[in-house]
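Pasting a structure below so you can have a look.
Part of the complex only, each chain left as placed.
Each chain carries a letter (A and B) given by its place in the written order, and its residues are counted from 1.
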Amino acid sequence: MRKIEAIIRTTKLQDVKDALELAGYESLTVSDVKGRGKQKGIVQQWRGREYCVDLLPKTKIEIVVPEYNVEEIIDLIRKSAETGSIGDGKIFVYAVETAVRIRTGERDGDAI
Amino acid sequence: MIKKHTRSTVLFVLMLSIVFMAFSVPASAETVEENTEAIINLQAALTYVWLLLAGALVFLMHAGFSLVEVGLTRSKNTANILMKNFMTICLGVVVYWVVGWGIMYGTDAAGLIGIDQFFLIGADNAVWNNWFFQMVFAATGATIVSGAMAERTNFKAYLVYCIMMVALIYPVYGHWVWSGADLALLSGADSPLVKIMGAGFHDFAGSGVVHSIGGYSALAGVLILGSRIGKFKNGKAVAIPGHNLTFAFLGTLLLAFGWIGFNGGSTLDGSDPYMNLVIVNTFLAAASGAIAIMIATWIKTGKPDPSLTANGLLGGLVAITASCGSVENWAAIVIGIIAGIVVYAGVMFNENVLKVDDPVGAIAVHGYSGSWGLLSVGVFSVGIGNGILADAAYTAEAPGLIYGGINQFLIQTVGVIASILWAFVISFIIFKIIDVTIGLRVSEEEEIQGLDLAEHGIRAYPEFSMSK
């Protein structure tokens, strides 16, 4: 199994979720993160003084899937999350050793 | 030589008079005439105090409007909404001083418009007193529009519109109804319209002048502006929850608080005992509106809906604003219940039929319910000099439909139509011009990002993690 972790624009969450759902990947975990990559932050102001917020709000999506679905999901995410501008985000893939469904105790393939 | 009184001299004189009272010795032997004069002065003073305090309450309604709007929209537009409401009252003060008051209460031209008293030239304390009370009303119309157009309107474009509202749109209709000019289109004794209909248009504290005008102007604005991105999906309305219900309810309660000044103060006379009838009717209608809509949503969706219930209270308040000094208590309750239903149906109608996007329900609450309020005068008015209004100086002239009268209802209908036409058409034109010149709507990118960052480079709650 693999965990696919995608850090995307917050405004793209709905699109990515829809794309994944359509392809049959319903399960996922989402969290609010802030980050910085090539995109260097934006200038805000407070009481007439500018300052740079260099950590921008992003959304992290985590999906645990069998190994053979990884490339399809990467594709789905890329297509639905891309705008072509700096700040689109990244996808990272990790190995998952075990998965357990708490309710039933099912393991691995059955659990995800 | 004129004696200057310091803060404590006044204080001292006051204390003295108390001492006199204690000994029951009048300050000096006064004549009947001097007493009469003192009484007249006191009557004026009581009116001053009453209208200043009533005006203060109405002023606080701008905080109420701000909070309701902020609460019912998303946090990424909060700073922008706060600024819009804040500048509405700030610009309102100055613009109504420069031009609005003059157009509304200046010397009448053809029953249509006032043409002097700009910059309050020649004002004295009586004028200042009235100006203050009228001024806090004036900015309200624009605030209503701001609510309906929230979350997507260009800030500069809104400011320009706001000026036009206070300078022109509001005071012109106000002139027709409240100027007291003999020819005043809807209410003057010599107005052809009034003569034909057989009664003057009655809008006690502004269901029409303030609320309808705001509501239908908002409708024009929203039609030109279009809906927020994501509001309609395949032609079906999507819920976009507001970010803070506590603010929405606090705002609603501040509005109800302010309405005591709004309706109560509209007696314009601190010695008019009918302010009591006015306030009681106001609260009966407000409560009924809220209860009605709560029950309606409970029945329809299985759960009593908080933000619509709050809207229902406002709907009741808006509707009774025209009729509060002219109807019986039970009628106020009926008016409120119907107002609640009008608001609920209006919100649904706007989203499902008209497909317009009004985040806070301003068009239904102020427009539709305002019109209902104007009509309700024609239905339930007791008519001056009858029953509970035997001594009333300031109320709807003729009895309403249920008492067998028809004239009042006719002129009310005309007034309703006039308010819709005037507000919608003039606002449509102004918004169109603004759209072409300045651009009425922010860019898609700015809207998605939120107007706070786009227009003000700021976030309203920078420390809180947001999940939307």
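Here are a few things to note about the model shown:
Keep this in mind: a contact is a pair of C-beta atoms (placed from the backbone, for glycine too) under 8 Å apart; a residue touches a chain by one contact, two chains touch by 3 or more.
Being a predicted model, the structure only gives us computed values, none of them experimental.
Though each chain kind is drawn just once, the whole complex in this file has A x3, B x3 as its copy formula.
One rule holds for everything that comes next: only the chains that are shown with their structure count from here on.
Chain A and chain B have CA centres that are 48 Å apart. Residue ranges of chain B in contact with chain A, taken from their complex: 448, 453, 456-459, 465-468. Note for the complex: chain A touches chain B at residues 10-11, 32, 42-46, 50, 57.
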